[in-house]
Each structure stands twice: as structure tokens, then as C-alpha cells.
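Every protein chain except one is present and positioned as in the full complex.
Should a chain be cited, it is by its letter among A and B, assigned in written order, with residues numbered from 1 in that chain.
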Amino acid sequence: MSGKNIIFFVLLLFIPVSLAAHFLEWGDLIVFVAAGLAILPLAAWMGTATEEIAVVVGPTLGGLLNATFGNATELIIALIALKAGLVGVVKASITGSIVSNLLLVMGLSMFLGGLRHKEQTFQPIVARVNASSMNLAVIAMLLPTAMNYTSQGISEQTLQNLSLAVAVVLIVVYALTLLFSMKTHTYLYDVGVAEAEDNEGSHEQPNIWLWTGVLLVCTLLVALESEMLVDSLETATSQLGLTALFTGVILVPIVGNAAEHATAVTVAMKDKMDLSVSVAVGSSMQIALFVAPVLVIAGWIFGQPMDLDFNPFELVAVTVAVLIANSISSDGKSNWLEGTLLLAAYTVLGFAFYFHPVITSIG
Amino acid sequence: MSGKNIIFFVLLLFIPVSLAAHFLEWGDLIVFVAAGLAILPLAAWMGTATEEIAVVVGPTLGGLLNATFGNATELIIALIALKAGLVGVVKASITGSIVSNLLLVMGLSMFLGGLRHKEQTFQPIVARVNASSMNLAVIAMLLPTAMNYTSQGISEQTLQNLSLAVAVVLIVVYALTLLFSMKTHTYLYDVGVAEAEDNEGSHEQPNIWLWTGVLLVCTLLVALESEMLVDSLETATSQLGLTALFTGVILVPIVGNAAEHATAVTVAMKDKMDLSVSVAVGSSMQIALFVAPVLVIAGWIFGQPMDLDFNPFELVAVTVAVLIANSISSDGKSNWLEGTLLLAAYTVLGFAFYFHPVITSIG
Partner (left out) sequence: MSGKNIIFFVLLLFIPVSLAAHFLEWGDLIVFVAAGLAILPLAAWMGTATEEIAVVVGPTLGGLLNATFGNATELIIALIALKAGLVGVVKASITGSIVSNLLLVMGLSMFLGGLRHKEQTFQPIVARVNASSMNLAVIAMLLPTAMNYTSQGISEQTLQNLSLAVAVVLIVVYALTLLFSMKTHTYLYDVGVAEAEDNEGSHEQPNIWLWTGVLLVCTLLVALESEMLVDSLETATSQLGLTALFTGVILVPIVGNAAEHATAVTVAMKDKMDLSVSVAVGSSMQIALFVAPVLVIAGWIFGQPMDLDFNPFELVAVTVAVLIANSISSDGKSNWLEGTLLLAAYTVLGFAFYFHPVITSIG
């Protein structure tokens, strides 16, 4: 058994720990930490199960599965937080997922990859299409916020309507980017796919029933653990002296994206930058073009007023993250200094969110 | 007679219709729609006449004519609206022309062109020079607005003075871009010119007197129709339940730019992307570097306080349009997904302007 698997099994122990902490009332802080750790191996297995099923059902359906379940953990946590009325945390975790994928994950990949390899390259056309998609996502998040800022007396209903209309546009665009990468322009993405297969190594045909079972069990457990995580969040973070904003933007995304972080960094060190960049940028695209709009629509269905009117400071964070990530990735080359610049941007943003004096309720 | 010409002659019928509606008082809504439709064939013929005269007078004087009369329809509508004191509509139509050329026209060209051709290419250097010119234009629009926002008690006179100074700089830059493209660096633009000639096909020497006559008559009629369009605008749009902002940003530019729309899309489908992009981007450059400054100076002469202090939300729209258009065009390649992204950005902006609760008078 590899070292990675041992860590996973140890982390699984936090499932009973978190349950015990919850029912025996050991305190919200312990529930919060235990549930956060318990989610990590479950998220990793959901990723593996999705990939294994994808091998059996073929590239088209498999790609679709991957695209839908790729951020399943974040989506589950966010849906539960949304149902609990924690709209502020949901928005913060959208912001944070985008920022941490573009700056922390891509920065660490380029930095550690760049320490081993003087200059690393990846497909610039794919990077550009991704960059433009992320620009669109920023525009979609910017407009409702800017509208709220530049006009007096805008009603919550109008923001809701605008956000719903924008959400539908984003989901359509997301579907079209899948069509582009999986049907009409697959050749642009071939390097990344080859790297992905190469990374997994040759293995026999996976057992689809086994993996579907794993996927279902893990999804159930993640729901369960997320519920405890969300319930304990408010008390636990205030005990740690952290604001809800910091928790949502910095802490939650690290739990939710741990699996992608590990993959992107590992393959970057093997000089497979196409795969590494596509994991990091692809994950933020999924959040922006699929998860966020789904949450807007879910909020409308739940009767929770989830719109795309963000805290202006969160918007500043997403905008600068997208701009600097685009500026670094658009030439299809990277080195350790570029990784450092992304990490420095993340650090500076982290400080800013830490010091930001948000006193608003997290709801 | 081609199908295109039949449509033109049918649309010409709206000249008498609009006159009848105006003098027989059929209501502002009918006047507005009829005048809008009547302007379309006149704008197209002004374009053709300018190009035919350009063939006779040679490339330099011809290029200058084209550059000056290329947006004559917008300029005429805007001047009449400015004289009528509708400063808000004038500013909105400047914003809207830039946004619709960069997103709607270029987006539709890249989308429809990309459906036929897997990947289309155009001169990246020209795209970059254009991108930087548009950035300058955004800066020029941004500064007076930002100044008004970041200081209290700024006087209208100061904004006027700044806007006039900026307008003179922009007109000088516009003259220099003409010098660049027509004198010192023509070789960069040769592909586009060749495509343009190729597009027109070989034809005999045009009759300069005939076309000058057409140009004069059309200019007169457009003035006339624009007057009716502007007079009926306020009542008509409020009958339709639309705000002045939506009308200025979305509706007026579609009428004013219809001819360019048709040209850019047609040539994109023939894979002449250099010409297509230069029509779309060139048209927004003309608006930003020539039409807008001319209107500022005209407003000063008319005694109408026309400055470059825009509604911040319009500024956001222009800024994001320029950023996403630059990010998509700067590599000199396009495909259907990039066209889709531009169209999606236009759609999202359209929704935002539709929902924007401007209650200010359109003056």
C-alpha cells in the first residue's frame, strides 16, 4: 500500500471521530476540524471513482461525468450551506475556490515544477480560451455587483432576476466549452489527455459497479460530513478568531479542493504542465461557469435569495486573480519565478482577507 | 436585382411612412420604428458611396474619407440628439456603439465564420495596435468619471475643461493612427486591403458625380430621419417599457451600425477575417477616438455641457468589452467558441442594461 493510501485510511478515521464529536457534544471546534479532515479522503475517492467510471463509459459520457462530479465536494458543501441560509459563506467559497485554484494551486505547480525544470511549456491556445472564459465569468460576477453599487434603490428582486438570467447564460457557455473540448476541437486538448493517461499508467478495465458504489457511498458520507462542517462553522471559526469571510475564502476551498491541489502539483513536477494547468484552470472554470450558476438556481428553488451580488472586496480578489493568472499563463510557458508571483499574490490576498474587518453576519 | 437590393428598396418605403406618421401624428412609437428602419438603407448607401468615391480619389484621400464618413450615421444621430439636449442618450450611444461593435459584431463574425472554418487567422500586430488604441480610449473615458467619483465638489466647468483637453489628445492620436496605417506601416494592413478589393470584385471606374450626389442626398435624408427618431425617442421607448439607457446602449447602435454588422459577418463567413476584424474594431476605434471627441467639442460649441463623465455602469461595460475583445483577438486566431464568448458577454451586458433601474431623465 502506498504512503498516499495510508494517509487516506488514517484520515478516514476522522469520520467516526467527527460523528462522536457531534453526538457526544465535544464542542463545535472539534466537530469542524474532524469533519474537514474526514472530507479529504472522501473527495479524493470521489475523484478516482469518477475517473474510473469514465474509462468504462467512454470519453464523451466520461468527460461529462468528470465535468459534473469534478467539483462535487464543493457543490455539496455549498448546497448544504445555502440550505442553512449561510449565503455569505457560499459566495465566499465560490470566490475562494476560484482564487485558490488560480493562485495557490497553479502557483505551487509552476513553482515546484520550475525548481526541477528550467522552463515548462503548455498549449497556449487552450490557455487563451480558458483565460477568455474566466474573463466572461468575472464579467458575469461583476455586473450585478457593479449595478448594485452604481444605482440607488435597486430591489433584491431585480438582482435575483439578473442573476438568474446570467446564470442561464453561463451554464449554456459551460456546455459549449465541453462541446468545444470534447467534440469540435479535441485535437487542441490531446496533449493533456495523453498526459493524463500516461499519468495513470496502464491498468485493466475497471469494475464499473464497484466504482459506482464507491461514488454513491462517498457522496452520501460527504453530505453527511458537510452538514456537520457547516453546522459547526459559525461557532468554530469565531472561537479561532477568524471572520466568516476568511473562513469562506481561504479555509473552505483548501478542504474542498485538496484532491485537485495534490494532482496538479504532482504532475507539474513530472513536467506534465498541460495536465497541471488544465486541472487548476479547469477547476476554477467549473466553479465559475457551472457551480456558481447552479447555486443561483438552487437558491431560487430553495427560496434562499442567492444572487451574484458579491462583496466588492471579493470581486476585487477574483478580478486580480484572473488578471494575473491570465497574464502569466497566456504565453504557454512557465518558470519558478512566475509560480512565485502567483503565490505572492495569494499571500497578499490572504493577508487582506485576514485583516478585512467584516462584521456582517455570515448569513 | 439581388435580394439585398430588394430589401433596401422595401426599407426605403419607410421614408414616406415615417414622414406621414410624423405629420399626420400617428403616434411617436410608429414614427420611431419607421424612422429607424428608413435609416438602414440610407446608411448602407452612404457606406457604398464613400467607398466608390474612395476608388476614384485614390487611397490616401479615400482612406481619409472612409475614416471620416464611416460612422457618419452615428455622428448625425448623435449631433441631433446633442442639440436636442439629450446628452444622456448621446453618451449611451457612444458606449453602445463601442460595446456592440466589439462584442456583437465581432462575436457574430467569429461564431458564424468559425462554424464554417475550424480556425481563422488575422494579423496579430494590427490586432495589438488596435487593442492598445482602445485601451487608451477607455483610459480617456475612465479618467473624468473616476475624477468625479474620487473627489467631492468637482465643478462641471473642470470636467468640461478636462474633457476638452482629452478630446484634443484623442483626435491627434486618431490622425496619427491614420498616418500609421496609410503611410508609414501600410504593409501591416495589406492583407485587409487585398481582402477588401477582392470582396468587391473587379468593376469599372465609378462615376464620382453620381456617388457624390448619392452621398449628399443620403446625408440629408439621414439628418431628417434622425431628427424624427430623436424627437420620438423619449415617448416611444417609455411606451415600450424601456429605459433611455437601454435604448441608447442597445437599440440605437443596432440601427446606426447595421451596415457594418452585415459586412463584417459576410466577409468572416468567406474566411476574410482581417477585413472582418478591421471593420468591427476599426468602427469602435472611430467612435472612441473620433466621434466621441468631436461630440465633446460640438457640445462645447452648442453650449450643451457634453463631457466624458459617463455613468459608471456604462464605463464598466466599455471596459469589460475592451478587455475581453482584446484578450480574444490579441493572438490573431479565432474559433466558434471565442465568438460565443463575445456573444455571451454581450448578452450578459444586455440583461444588465435591461434590468438597470436608471430613473434619471435622458437629458
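FYI, a contact is a pair of C-beta atoms (placed from the backbone, for glycine too) under 8 Å apart; a residue touches a chain by one contact, two chains touch by 3 or more.
These numbers come from a predicted model, not from an experiment.
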| item | value |
| --- | --- |
| Contacting the left-out chain in the complete assembly, out of B:L61, B:I139 or B:L220 | B:I139 |
| Touch criterion as defined above, residue of A:G153, A:G241 or A:P357 at the omitted chain | A:P357 |
| Contact partner of the left-out chain, one of B:A131, B:L229, B:V294 or B:L349 | B:A131 |
| Residue touching the undisplayed chain, where the options are A:K83, A:K270 or A:K333 | A:K333 |
| Residues from chain A at the interface with the omitted partner, ascending | 118, 311-313, 316, 320, 323-324, 327-328, 331, 333, 335-338, 340-341, 344-345, 347-349, 351-352, 355-358 |
| Interface with the undisplayed chain - residues on chain B | 124-125, 128-129, 131-133, 135-136, 138-140, 142-144, 146-147, 149-151, 153-155, 158, 161-162, 165-166, 169-170, 172-173, 176-177, 180, 184-185, 326 |
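As a convention for this text, only the chains that are shown with their structure count from here on.
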| item | value |
| --- | --- |
| When chain A is superposed on chain B by its C-alpha atoms, the rotation angle in degrees, nearest 5 | 120 |
| Between chain A and chain B, centroid-to-centroid distance (C-alpha), Å | 40 |
